[in-house]
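Here the complex is missing a single protein chain, while all its other protein chains stay put.
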Amino acid sequence: MNGNRFGQLFQVTTFGESHGEAMGCTVSGCPAGVELDESDIQTELDRRKPGQSMITTSRGEPDKVSLNSGLQDGYTTGTPIGMVIQNKDARSGKYEPFVTAPRPSHGDFTYSAKFGTRNWGGGGRSSARETVNWVAAGAVAKQVLDQSDHDIQLKAHVSQVGDIKAPEVSFEEMLEHTEENDVRCAHPETAAQMREAIDEYQQEGDSIGGAVYFECRGVPRGLGAPRFDSFSARLGQAVFAIPAVTSFQFGAGWDARTMRGSERNEDWEFDDGSRQETVSEAGDPVPEGNDHGGLQGGITTGEPIYGEATWHAPTSIPKRQETVDWETEERKEVQVVGRHDPVLMPRAVPVLEAMLRLVILDFMLLGGYINPDRLDDRPGEYDTPYHPTSPRTDGDPS
Amino acid sequence: MNGNRFGQLFQVTTFGESHGEAMGCTVSGCPAGVELDESDIQTELDRRKPGQSMITTSRGEPDKVSLNSGLQDGYTTGTPIGMVIQNKDARSGKYEPFVTAPRPSHGDFTYSAKFGTRNWGGGGRSSARETVNWVAAGAVAKQVLDQSDHDIQLKAHVSQVGDIKAPEVSFEEMLEHTEENDVRCAHPETAAQMREAIDEYQQEGDSIGGAVYFECRGVPRGLGAPRFDSFSARLGQAVFAIPAVTSFQFGAGWDARTMRGSERNEDWEFDDGSRQETVSEAGDPVPEGNDHGGLQGGITTGEPIYGEATWHAPTSIPKRQETVDWETEERKEVQVVGRHDPVLMPRAVPVLEAMLRLVILDFMLLGGYINPDRLDDRPGEYDTPYHPTSPRTDGDPS
Amino acid sequence: MNGNRFGQLFQVTTFGESHGEAMGCTVSGCPAGVELDESDIQTELDRRKPGQSMITTSRGEPDKVSLNSGLQDGYTTGTPIGMVIQNKDARSGKYEPFVTAPRPSHGDFTYSAKFGTRNWGGGGRSSARETVNWVAAGAVAKQVLDQSDHDIQLKAHVSQVGDIKAPEVSFEEMLEHTEENDVRCAHPETAAQMREAIDEYQQEGDSIGGAVYFECRGVPRGLGAPRFDSFSARLGQAVFAIPAVTSFQFGAGWDARTMRGSERNEDWEFDDGSRQETVSEAGDPVPEGNDHGGLQGGITTGEPIYGEATWHAPTSIPKRQETVDWETEERKEVQVVGRHDPVLMPRAVPVLEAMLRLVILDFMLLGGYINPDRLDDRPGEYDTPYHPTSPRTDGDPS
Partner (left out) sequence: MNGNRFGQLFQVTTFGESHGEAMGCTVSGCPAGVELDESDIQTELDRRKPGQSMITTSRGEPDKVSLNSGLQDGYTTGTPIGMVIQNKDARSGKYEPFVTAPRPSHGDFTYSAKFGTRNWGGGGRSSARETVNWVAAGAVAKQVLDQSDHDIQLKAHVSQVGDIKAPEVSFEEMLEHTEENDVRCAHPETAAQMREAIDEYQQEGDSIGGAVYFECRGVPRGLGAPRFDSFSARLGQAVFAIPAVTSFQFGAGWDARTMRGSERNEDWEFDDGSRQETVSEAGDPVPEGNDHGGLQGGITTGEPIYGEATWHAPTSIPKRQETVDWETEERKEVQVVGRHDPVLMPRAVPVLEAMLRLVILDFMLLGGYINPDRLDDRPGEYDTPYHPTSPRTDGDPS
């Protein structure tokens, strides 16, 4: 439990600091037979990349991934996929004021308290730059899910920036509009307002917090290991691992505190065949509503899984702040004048989506919904007939 | 990852269903030399026990723990502590309507979807009765922490029931008042109102949700494994593992979404010696506030760790509801007429405290703050001098 | 990694010391739908039980197992199976000379060096009595394997006692003869000689070492996670975890050191349909021999897996020995006059078989050969139709 690994069967291990040589990620436990190339990963990295718009840091990282292993002739081989992303535009000079003085509210102090030393360039491993690895791993997970016999769809969008809150949007709107604007808010008018507000915060040398909402559809029933590894527990770990997240809720979430049992409880009824958003088929028992957010007893019901998390404002701001220098033992004024985001959520959208995919895929492998050794009917070029057959390929046959 | 284990070094493994023979819990990784007897555990179990007041289920479980191993002459031996708690008052008869029909919003359906069978008595393993094991394990953790050289204090109390919200209370008030009333709210006047409201919900055959607030003091700086196993990530897992939790926040939490960076950031200053609530000493760098909730970059700062979680209303209510029977393939009206709690939070307080202790202790062992093999200077009767010395016994010496 | 857990998906957690209240074992990750009752476990425990013959310790332990959870109506529910075995005949008095003086070559000294204390009664947790838990867990694994669609058979027998070595026996002879005699040697004449020799060692107040040979048939091709968790690596861990094992080999094993590549290599040929001992079918590629012991590249070939391990002589012997007392700081003569086995292998046979089953089953679950959630077509009484279908049920379809 060193913090650099995630997942039980679909195992992600990462390395890399903001200003080190390279970032990297090894995915172990990806089934064989998945079609995969660098562009599948690049697409996702580009969504998280710095410098993609005026409201992201101007650090010039191409975030170009190299796939070093785990592939043959365009298909995964079941062996670990080693990925490396070079750091190209680290400029440590601006961090010199902070070598022996922690930036306010950043991980500078705590990393030093833990390791007894100071990895000062760009925040070292505490930098959110490290999530580039998560997105790379999530992109592999996406290919596995997309090529499986399950129709799993998920999307996140920025639902709040400061006081500006987007109205409720449908899943279809999220799919359609989220990537259309730099803010990644699925409600275009709100996106425009958010953008304006962000520009103002940025001009003032300040930053702002907000929220991201997500929804997952098509996740089969029965996922989640009861109690400590329930779907909700692992979701909790995954979301609170994301830098700057300070709250998380799913289903009715926060509001459930004021709801009566009779109000929140959802009767069971039979699916009449009209439901689109769930994995159930006509005749299956289905709950009449979804205040439970797709999770009952910590296990998936087959209904959409949805929730929302809060991100605090970026801590690196050009405004004057104060800190202490542990060498001189004096207080000093500082300005964090590197290249920083005024708001985290737009780039956090692909990070959250990646984490959701890692959680879902891991549970699908653990439950045998996808064969851990090999994605069936997705042979590589040199297929061998001596492989045992047919894992569970259908999540919900009834 | 079957869900029945928690912790990396201080490992808890549980078994038991609501209406099975017994509940049980094995703690592996408890250091040797900790003074421990059954009463230490019983004290905590009694706080969670059913039937302790009029606002808890009337199920008559003594929850008497047997310690089967891991002890000699009143001290732990470093070997696993096997605990068993007999189920004495299971009455499965009332569950017969639900054998082939899931109770609304309970884990009945999802457990069956996962395992393909129906463990119907009392909800089987999906029952919150299972948390008796967590409290037993947490009671062991409490002894380890209390007997270590660290002064770790933590307390939770019920901060909200339905619309009734307690005003902010100090840590000292929490310590003093929480256990004085059945609701476990540290603000006596609010507690009385909450109690009245709960009685009403109960009389109406209904139930209600709410929230629990917690605070931990004395947790050393530097705990938490960056990224996926950060203190916040493991806290997220621990809290969302608790049955019925639907939201969690720490520090400024939810409100951080509307805060600017300049507002939420906390300058560093030198401790002037007046701080009581933190682990720092005069001259140490300390943040000027604690909107960060004791965690920066996912690692502890030494400031108090605090947060709040939401519990939804108990799903087992006497009010009429509807469900479907998968055998008859018909809808039917049901009433859950067993013995159930109208509100979960009062009994969830010791459960949350237990999980917090498990998280804190595990990180302290992982970081070497407490020797994983043996609590020093706490010898058993037949002490041997051939043990290696002196682990880290002081969290923060500067 | 506290030593009290084994298995990744089929997870065994144990507790208990030789002279404690009880031994116990929790099996987490047993699929639902397996028919199981206490007699299935008792049968295996009886094979390991003390006092079963004149060449085992006379300690009078009934080793009666209680199943506390994980079952309904005779079928497993997918939730953890908690088992407890009371200790009934602990007599600690005879251990008093050793309270501050380690028995020669036992775990007394090292356990004290590790934990800094002395759990002296009967050797505490270092006692081989603890393997009663392993056999209980292995008995559950046996039921899962036996009720799966795979025909996995395995057997161990005592192949050597001191200088007396059994001639090679067939798998069928092992199945037929092993349990016929107290020594558990499948070659009746050799068994008789071994028995005579053991009696002599015992009369002399001494003990003797030996070896156990095993063979597993029907294990599907493709089991084992390459590199650190290869089938051979996990076998190595499992076998060397058994108390008193000092060497292990599989396939040609030790002798492979003097074999040329051209001698040990086995050409591939097509199965002509005459092979009984392998999982292959007519037309499949099969190696022409089995010096590889069923494992190539650390993964199963489908050929029988076989090997042999050495047990050293029991260290507890009535003969005079010397030790030191760390309290008096003096040397002293001692005799270990408790009730002890003159030879370990006869009772180690079921222990080894249990460990083999744990390894095999875990890999079968990990590879999707058996559905981790539920053994298909083995429904409990209250089956639900909403379970996802059909895991891999056939190891080798070609």
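We just call them A, B and C in the order they show up, numbering each chain from 1.
FYI, contacts are C-beta pairs under 8 Å (C-beta built on N, C-alpha and C of every residue); 3 or more make two chains touch, one makes a residue touch a chain.
Given the structure is predicted, the values throughout are model-derived calculations rather than measurements.
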Sole contact to the chain not displayed, among A:W134, A:Y213, A:F231 or A:W326: A:W326
Of C:T56, C:S126 or C:T190, which one is in contact with the hidden chain? C:S126
Any idea which of C:H19, C:R184 or C:H292 touches the chain not displayed? C:H292
On chain C, what residues meet the omitted chain? 1-6, 8, 14, 101-102, 104-111, 113-115, 125-126, 130, 160, 162-163, 201, 206-211, 221-230, 232-241, 243, 245-254, 256-270, 283, 285, 287, 292-293, 295-302, 310-317, 319, 321-324, 326, 329, 331, 362, 366-367
Hey, which chain A residues sit against the chain that's not shown? 1-5, 9, 11, 13-17, 20-24, 26, 28-29, 32-33, 66-72, 75, 77-82, 84, 99-100, 109, 112-121, 124-125, 326, 373-374, 376, 379-387
In terms of residues, what is the contact footprint of the unshown chain on chain B? 9, 79, 220-222, 226, 284-285, 366-369, 371-373, 385-392, 394-398
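Methods note: only the chains that are shown with their structure count from here on.
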Could you name the chain whose Cα mean is nearest to the mean of all protein Cα atoms here? B
Given over half shared residue numbers means same and under half means different, the chain A/chain C interface is same
Could you put a whole-Å number on the gap between the CA centroids of chain B and chain C? 37
Chain centre separation in whole Å, for chain C relative to chain A (CA means): 43
Among all residues of chain C, which ones touch two or more of the remaining chains? 9, 79, 373, 385-388
